[in-house]
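Shown here: the complex without one of its protein chains, the others still in place.
Labels A and B are assigned to the chains in the order they are written; within every chain, residues are numbered from 1.
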Amino acid sequence: MAWLQREIRLTARRRGMHLVTDEILAGLDGRDGLAVFRVGVLQLFIQHTSASLTINENADADVRADLARWADRAVPDGAPYFVHTAEGPDDMPAHVKSSLFGCSVMIPITAGRLALGTWQGVYLCEHRDHGGSRTVVATAWGNGPEG
Amino acid sequence: MAWLQREIRLTARRRGMHLVTDEILAGLDGRDGLAVFRVGVLQLFIQHTSASLTINENADADVRADLARWADRAVPDGAPYFVHTAEGPDDMPAHVKSSLFGCSVMIPITAGRLALGTWQGVYLCEHRDHGGSRTVVATAWGNGPEG
Partner (left out) sequence: MAWLQREIRLTARRRGMHLVTDEILAGLDGRDGLAVFRVGVLQLFIQHTSASLTINENADADVRADLARWADRAVPDGAPYFVHTAEGPDDMPAHVKSSLFGCSVMIPITAGRLALGTWQGVYLCEHRDHGGSRTVVATAWGNGPEG
């Protein structure tokens, strides 16, 4: 049984959906960081309540823009029924989106690699206008070569 | 420490919510496939960005139809603000729903069985009109009888 845990500081990004698969893998000691696991699981956990992690299409940037557009309509900035407004009109919507999309993703590991589908990638969903750098705790566990 | 990992090809289904608990268990070497785990966890991960897995009510088909109806209203086909439309009016909504409901579920294992509540079952959420067969990676880990 092998374990790997790393705290990864993601580059600050503007509001919207951002593909971060490569940045996550780099933070896991590079693309060979998971090679020790014959079978296992990777959990990614973002330590914030106004940003999310999700898995979605890794090819067309329009998908990321459309997903952000949908979220901004479903949870509008400055909605009149929000009471928690002291931190700005984008703050409470960011909390709602945080729970809608979730703060954690889990990806199986097969033969030392993430078992993502062909079109899947990891998104950082930055729900704030100026969210700054975000911290992700990456934890992998699984069977090593010796069983 | 024991591990079990299987790639399960789900039967193609029409757009909507579908109860697949039994099909998943069959893919895990049958109902006794998890018997080796005294305590553990099962992760199910769908390798697609236009379908989801979720857990919901396992008895009344109306619940599944109502859940699909709500999702189709919350994320309408052909919404005018979507730019990614080349793959049809049901494609971009499918990506949004994919992240809303999520691509992965985790279920605890107790005494060799899934610790689902009485009314819980696993749903395949097929968000496309013609999604075809979907692939799920099922990974279980836990303590075997020997500790």
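Annotations for the structure displayed:
Basically, a residue touches a chain if its C-beta (ideal position, glycine included) is under 8 Å from a C-beta of that chain, and two chains touch if they have at least 3 such contacts.
Everything numeric in this text was worked out from a predicted model, so none of it was measured.
When the full complex is taken into account, the listed residue touching the unshown chain is B:Gly142, out of B:Gly16, B:Gly33, B:Pro93 or B:Gly142. The residue touching the chain not shown here, chosen from A:Arg15, A:His95 or A:Arg113, is A:His95. Interface note: of B:Leu67, B:Met92, B:Leu124 or B:Val137, the residue touching the hidden chain in the full complex is B:Leu67. Of the candidate positions B:Ala51, B:Leu100 or B:Val136, contact with the unshown chain belongs to B:Leu100. By the touch criterion stated above, the residues of chain B touching the omitted chain are 1, 39-41, 54-57, 60, 62-63, 65-67, 69-70, 73-74, 100-102, 105-108, 110, 115-120, 123, 141-143.
Not every partner is drawn; the one left out touches chain A at residues 1, 3, 5, 43, 45-49, 74-75, 79, 81-84, 92, 95-96, 98-100, 102-104, 106, 135, 137, 139, 141.
Keep this in mind: only the chains that are shown with their structure count from here on.
Rounded to whole angstrom units, the spacing between the C-alpha centres of chain A and chain B is 20.
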